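For this depiction, one protein chain was excluded, whereas all remaining protein chains were kept in their positions.
A, B and C label the chains in the order they appear, each numbered from 1.
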């Protein structure tokens, strides 16, 4: 079974399969060239940094809605241990178990499949339990450093946070672009702020989770037209949830990850960044958001930083 | 029991307790000011990026020598799962268990204690199994973005990799600084290359582990005099191992982490960076090496990137 | 600081330190002799078996109240994997992460300490993060097979389940013993049924957790007088919770584990067993409740079985 016809039409328009060769595993990250990064570094004016990850902790962002995606269990394997004899320098050491997409994360291109396919037309069966993703695992992503642009949709609409049933449209993105006084261009990493993160920060993790505002199925074409390299936002589900159309579960995921081969980020805390950008009147910056290179993984925690 | 007298004297000279106030938890990261970062961004010439983390995988860098510090166990919790019904977009999701210092990592300041103390004179008992590090956990580090300088000691000594019994001295650092044609200065993150990583990359993880070249106990003063913000290298043990002096187990750890309050990084892959720096004749760059914000953790995986 | 005076008096009366020698690590399990087990086997009449463990699953018995004690995360590391080539026999394999006391479990004697001491007067500091419990870890328990006696306090009081503020008293135990038509004797493993498990089985895990009926601080003397080897029940907290007396948090734990050196079991599902015992008019049986031998662990999952 395939996507609803409405989505298939969009899929056809945004599809990047073969664009960077049949062997390609990283999709739109190809758009981040050295020149893009050099220009991105030139946007740095003050050197001020804003970290965008939520704390990783057992009482974290997950509510149990997504089976198996557990918040980090942090435990100690050594505690002021005088490993080399009494009175020696003592070590503390820890271990963690977590769902790779539990906190602030990147989806790998392989996080979703549809109609049995992943990005670049490969079979979804190339993901296995014993080996993970043979193609397009997050370890293939390499480096994610580029110009970041904050599209503060909530601010552009004059609200603290969008209503939970608000699907972010291309018109919203355009309005936020005007607020940002820059044009989104090839190789950019776009951060879309809904303000939904405020609920989590205020302690309401269930309210944060669902229902939630998020990207409309009309957004992928907008990103595609501008050759955006990656998109992240401040929600759990990334796209409007519940979905806009009948049978549209994870439609934006399918368009971005499978059709376009474009990384997605979720649970990014854009609140401080929003304040700093508003104060400085600048919404572009150097963004470093390196994936942890888990081999074959379909997602990864990330600790992104905006450097203004 | 305390450190050997020889180390106590050094400890006194490099001690930073109270330097940034009694409440400080981040030590030399205070030296990375906005100005430092702005200037670091100005070092970017080509936009070329070099990722410095080793792949995270079950057959990784650990040999079992350090009890409990397990390489990542990657497992699947969903595999092309049509969560929303047959034919719907399918998701794959994964989980991981790992020692936080198993791969390329930062030690938090709390990774070691000596004489019952951690950085800034706090009691080592403020680290607990149920809460982790109440002070100076890795989540407190915030952001690690600064000018990076590669001190390629192996190259400066004209070898591929240092002998396994070579303790890197201040003289070595100075020679590498000359090769680098830049002077290490306040707020820098210094990457010291021994070449030892070549053993791991060649498949010899036991040879990589011990014995290993690494920093001498004479290095901390050199870093201290220059107000270095953090130091990382390409070995498992960071400091020469076995140690140079009787009872000197983890002496450099104690000086850096406890006395100076300076982050240390281990298992960084500096091989490609060495080649790129040699080719470009430039050993300075913008370095982004954001810690994953595990609350209360005494270390964290990191996916550093040098932006040249 | 020590226990409240009221508890210290009881502690003195039930204390078993030194009773089985200064080297002893297993306490009242010493009371299970070969003869006890031979006689226990002779209680088997029908061969009917009743399993007493709750299913181990991610949506399990934990509510998050006890930090770190996570329900099992089950994940796949191989899934119909044709490890030996296409068409070969395929294997599926799985991994789990869990709090050792998350489900139906035994507390090891080291699960609690008070006044810096564990069972047999050893220092609580003999439990460490890197080694676990050097003494009286659950791996030392060896085998737990004995006569089991169901003391169905709820049935003896004529209710389905005890009120949540009911502290089970020696009088209750005595009444249940009469219902059971057997006398508790040396080496027995006593199962005390409150009926609280019904809440969990009905889907109300929060109601199950707290408040909860459980053993009174007066029970340890009753068990001590009869030389009971171990006690388990069908609640999360084992003892009445919140506690009966000011400052009495985990008082029964301290008396059983530290003073008596007696294993405790929690989250045992005694519902089916209650029905079978009532039907057969027999409340004694052979009980096998082998701890998993996790080295140095302070608790373990257990899959107990009553053989009638």
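Keep in mind that, in the parts below, a residue touches a chain if its C-beta (ideal position, glycine included) is under 8 Å from a C-beta of that chain, and two chains touch if they have at least 3 such contacts.
None of these values were measured; they are calculated from a predicted model.
Chemist: Just one of C:93, C:165, C:183 or C:204 touches the chain that is missing; which is it?
Modeler: C:93
Chemist: Considering the whole complex, which of C:61, C:129, C:189 or C:236 touches the chain not shown?
Modeler: With C:61, C:129, C:189 or C:236 as choices, the missing chain is touched by C:129.
Chemist: Which residue from C:30, C:57, C:169 or C:182 sits in contact with the chain not drawn here?
Modeler: Checking the options C:30, C:57, C:169 or C:182, the one contacting the hidden chain is C:57.
Chemist: Going by the touch rule given at the top, which residues of subunit A touch the chain that is not shown?
Modeler: Here the touching residues of subunit A are 67-68, 73, 75-77, 79, 94-95, 97, 129-130.
Chemist: Provide the residue numbers of subunit B that touch the chain removed from this figure.
Modeler: 58-59, 64, 67-68, 70, 73-79, 81, 83, 92-93, 97, 128-130
Chemist: Tell me which stretches of subunit C touch the chain missing from the display.
Modeler: Those residues of subunit C that touch the unshown chain are 1-3, 33-42, 44-51, 53-57, 66-70, 72, 74-80, 83-101, 110-114, 124-125, 127-129, 132-133, 139, 142-143, 145, 247, 249-251, 253-254, 286, 288, 290-299, 301, 303-305, 307.
Everything below uses one rule, namely that only the chains that are shown with their structure count from here on.
Chemist: Answer with same or different: of all residue numbers used at the interface between subunit B and subunit C, are over half used by both copies?
Modeler: Mostly the same residues form this interface, as more than half of the numbers used are common to both chains.
Chemist: Of all chain pairs, which one counts the most C-beta contacts?
Modeler: The chain pair with the largest number of C-beta contacts is A-B.
Chemist: Between subunit A and subunit B, what is the gap in Å from one C-alpha centre to the other?
Modeler: From the centre of subunit A to the centre of subunit B is 26 Å.
Chemist: Measure off the straight-line distance from the CA centroid of subunit B to the CA centroid of subunit C, and report it in whole Å.
Modeler: Here subunit B and subunit C have centroids separated by 45 Å.
Chemist: Which parts of subunit A, given as residue numbers and ranges, touch two or more other chains?
Modeler: Expected reply: 67-68, 70, 74-79, 83, 92-93, 97, 128-129.
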